[in-house]
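Take a look at subunit A:
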Amino acid sequence: MISIKNVNKWYGSFQVLTDCSTEVKKGEVVVVCGPSGSGKSTLIKCVNALEPFQQGDIVVDNTSIADPRTNLPKLRSRVGMVFQHFELFPHLSISENLTIAQVKVLGRSKDEAIEKGLKLLDRVGLLAHANKHPGQLSGGQQQRVAIARALAMDPVVMLFDEPTSALDPEMVNEVLDVMVQLAQEGMTMMCVTHEMGFARKVADRVIFMDAGQIVEDCPKQAFFGDVSQRSERAQQFLAKILQH
Partner candidate 1 sequence: MMDFSAIVPALPGLWDGLLMTLQLMVMGVLGGVVLGTLLALMRLSHNRLLATIAATYVNYFRSIPLLLVITWFYFAVPFILRWITGEDTPVGAFASCLVAFVMFEAAYFCEIVRAGIQAIPRGQMGAAQALGMSYGQTMRLIILPQAFRKMTPLLLQQSIILFQDTSLVYTVGLMDFLNAARSRGDIIGQPHEFLIFAGLVYFTISFAAAQVVKLLQKRLAV
Partner candidate 2 sequence: MNYNWDWAIFFKPTGIGSEIYLDWFITGLGWTIAIAIVGWIIALALGSLLGVMRTVPNRWIAGAATAYVEIFRNVPLLVQLFLWYFLVPDLLPEPLQIWFKQDLNPATSAYLSVVVCLGLFTAARVCEQVRTGIQALPAGQTAAAYAMGFRLPQIYSNVLLPQAYRIIIPPLTSEFLNIFKNSSVASLIGLMELLAQTKQTAEFSANLFEAFTLATLIYFTLNMGLMLLMRAVEKKVAVPGLIAVGGK
């Protein structure tokens, strides 16, 4: 579904991604972790071309990102993304947030969009809030709406960029629950997150990045199994994370 091939990216002369390659198969859940500044957010943003890269290619559902002929808006409309800071549109009501792209990007009718949006809103348990505005919801609720908003586009794959790291601790689980459910339903997911509990529960593979490189890319069992088999940097990272 996603195939990342030898991606290199520079900000000026500073290399932020070095020769990154990996695959995410259909129905697979891949967790990307690593210390801050390791390039994991940059990498996931390359997948839907929010961040340009200079070398290599990423192919999403048979569409090449590096190909200049690719219709990027069209590609992005099939790739759902959930952001650290939710990024709901604050001037629109919750139901408008759920429908605007369905109508303006996919060209669905208003009724169809509303039906779809409300169904998904119900699924994340927030149907009662349809007519509120984002500013009236808690962070956890906003992030659940953001997930529903992405799902409303019928994405072939979902990208999560640290979806719980801006949340108060007591709200993390309500968001993770939605993500777990999604994973169990077979959604293809690529998640940048530090939530190792989530990774243990649903991830098929774990990627560990450091300094712009993919250092580890292995099945969950291996990653959480015999730690001594892991690279030194991954060990350090895990030790730090698991302390908390």
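Picked so that all candidates are chains of the complex that A comes from, given by their letters.
As a convention for this text, a residue touches a chain if its C-beta (ideal position, glycine included) is under 8 Å from a C-beta of that chain, and two chains touch if they have at least 3 such contacts; residues count from 1.
For clarity, every value in this text was computed on a predicted model and none was experimentally measured.
Q: Contact as defined above, complex as supplied: which of the candidates 1 or 2 touches subunit A?
A: So the candidate in touch with subunit A would be 2.
Q: Under the stated contact criterion, what part of subunit A meets candidate 2 in this complex?
A: For subunit A paired with candidate 2, touching residues are 45, 48, 50, 73-81, 83-85, 87-91, 100-101, 104-106, 132-137, 149-150, 153.
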